[in-house]
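Every protein chain of the complex appears in place save one, which is left out.
As written, the chain order gives the labels A and B, with residue 1 at the start of each chain.
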Amino acid sequence: MPEITMVEAIRDAMDEELARDENVFIVGEDVGQRGGVFRATVGLFDKYGADRVIDSPLAELSIVGVGIGAALYGMKPICEIQFADFIFPAFNQILSEAAKMTYRSNGAWTVPMVIRAPYGGGIGGGLYHSQSVEAFFTHIPGLKVVIPSNPYDAKGLLKSAVRDPNPIIFLEPKKGYRLIKGEVPDESYVVPIGPASVSRTGEDLTIFAYGMMHYYALQAAEQLEQEGFSAEVVDLRTLYPVDRDTILASVKKTGKALVVHEDNLTGGYGAEIAATIAEHGFTDLDAPVRRLAGPDVPAVPFSHPMQEWFMVNTEKIFKSALELARY
Amino acid sequence: MELSSELKKEMYWMMLLSRRLDERAWVLHRQGKIAFHISGIGHEAAQVGAAFALKRGEDWVTPYYRDLALMLSLGLSPAEFMISLMGKAGEPSSGSRQMPSHFSLRKVNAVSHSAPVATQAVHAAGIGLAIKIKKEKKVVLTTIGEGSTSQGEWYEAVNWAAVHQLPVIFLVQNNQYAISVPPEMQMAVKSSADKACGLGLPGQTIDGTDVFAVYETISELVEAAREGKGPALVEAKMYRITPHSSDDDDRTYRSREEVEENKKHDPLLLIQNKLLEEGIYTEKDLEELDQKAKQMVTDAVKIAEDAPYPAAEEAAYPVYAEEVPNA
Partner (left out) sequence: MAVKIIMPKLGESVVEGTLIKWLVKVGEHVEEFDSLMEVESAKVNTEIPSPATGTLLKINIEEGSTVDAGTILGWIGKPGETVPDDEEVDGEDISESVQPMQTKTKETQPTLQAGRDRDLGFISPVVARLARENHVDLSKVTGSGNNGRITKKDILQFIEKSSDSPPESDMAAWETPGEGDLFRPTELQFPDRFTPTKSATPKVEAPLPSANREGSGSTGDQLVPLTKMRKAIADHMVMSKQTSPHVTTVMEADMKRVGEHLQENKESFSRQGIRLTYTAYFVAATALALRAYPLVNSTWTDHGILVKSAINIGLATSLEDEGLIVPVIKHADGYSISGIARVLGDLVNRARNHQLKPDDVLEGTFSITNHGTAGSLFATPVINQPQAGILGIGAIKKRVVVIQDAIAIRPMVYLSFTFDHRILDGSTADNFLAKVVSVLENWQ
């Protein structure tokens, strides 16, 4: 199997879906000739034309809103928000329209669409090119929130997302676009939305992570092994609706849970995982559920030392996991 | 454009039925039988004229909350409207999940809308984009109040349609009030149609109380859009004869004299006079039609009162498309 990068896997997924279904189209800023600022759509404009790879006005609200309209008409739009930091003008369309459409029309209307957005810091992007936005969307019934952590899943999950009859928030760890490489088969496949993945089995504790943090969590688990602790790593992959069974099964096995995310701690996604474990896995717990997350400052600073202060990384995960393992 | 007598009769009937239904809704509210009503009295000519300009059932509509006459013209039944007022089972727009007058009628391509204003305008642009991508000969009509044209969403929608020359008719129903705020507090131009020149599409202001004029104007624009000549912006002027909603007290912001003066321009009176002038109907005919309309309204109320409430458990579904039976 060829080894490719995350961003190549994402592009391949869109390429295959554009070829498979004529209702699929891409809309976003600079997605056309430019191929996207992260090159996620490179080559697709030439291959599928201006009607299917559409450069939008520089207005996120209408990238999403127009996508919703097209989806109502029966199209399957892939809306690219250039940076997740810029998604908030479209928040009303996502929250009030896309997420509620099926419910508010008693199923008469559905919104099959994907909103792709690169998220996360560690790339010198400062406050507005580094944010993690998942927690805003994992609070919204009607949406599905997906975050891949490796090329295989990125491709398989994105293809599933395009085929899903619901609005999907597909957040891509931009730091991993080229950093994270992996084998992806030539033949067509999909990764279902919903199930989490136990990416590493272990006995002493479970690290729950997703996206870039999952990449680091695996490295931290390697280090823990050097210390004599066996860490299980669960890649949540689909944050909403979340795979509670896999989470609780892992906690039942290890009795200890470390939930990691890059986003701010308070009200972050980890709180939901921690609460789920506390609520449904209390008598399996051998230690308090621990969260490791970004600090509660407004966003990731630009200057490198401050950025590193903010970012959760392998070493921070390792230290936190080690303390928990020794608890 | 010479309109047939039959067409005129049809349009009159829709305006009349809408008026009698709307009036009854106020009565039901004051009787304490319903919780809420938001009125379209005074808007009937603009809505019926626009609806009749479409290929009803084939063209698409993204309406707003005052569009009772529009929806009746598209196929909503009086009983269905009464059922929505009472929140009973079998309500077609949302299964009584939404408040009354949050319209949707899938079978005639009338899209579900929400309460945050101007969101539906963006959907219209998206539908227009889909029509263009699929190279179909359809048109989208989107309606809105003049106050909501202040929204960024509305500008983005119009901009999209203009940039991509989409088959979208933006119909602004300027009834002089956004709840209590007059147009001069919404915009520095005399008409929202004047905004068109800044956005790159044709705009015109018409008399929204003259159903035949509205019909003629919108028909031309619809056919131009259908032929790929792009979008158009129309402001239809009328006067909101009633308070904003059943809960509003318009005495706090406008005089009775002003309201009484404007009642002289009631679109229903105007069309009745025209039909009498043109000899299409006699006074007796009008009286008979009125009795017929009132009887229909009474029957509709009876049907709605006899209808059951939805089961409480229905509130749990459908959040996702997968939960929609036979979707």
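Keep this in mind: a contact is a pair of C-beta atoms (placed from the backbone, for glycine too) under 8 Å apart; a residue touches a chain by one contact, two chains touch by 3 or more.
Please read these numbers as outputs of a predicted model, since none were measured by experiment.
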(request) For the chain that is not shown, enumerate the shown chains it touches in the whole assembly. (result) A
(message) Which candidate, A:Glu22, A:Glu183 or A:Asp286, sits in contact with the chain we can't see?
(response) A:Asp286
(request) Quickly run down the residues of subunit A that touch the omitted chain. (result) 204, 255, 282-287, 326-327
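Please note the rule applied: only the chains that are shown with their structure count from here on.
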(message) Based only on mean CA positions, could you tell me how far subunit A sits from subunit B in angstrom?
(response) 40
(request) Would you tell me which residues of subunit A are touching subunit B in their complex? (result) 25, 51-52, 54, 56-57, 59, 61-62, 65-75, 77, 89, 92-93, 96-97, 100-110, 112, 141-142, 144, 164-166
(message) Touching residues of subunit B toward subunit A in the complex: what are they?
(response) 60, 62, 92-95, 97-98, 102, 104, 106, 111-112, 114, 116, 119, 122-134, 152-153, 156-157, 159-160, 163, 317-325, 327
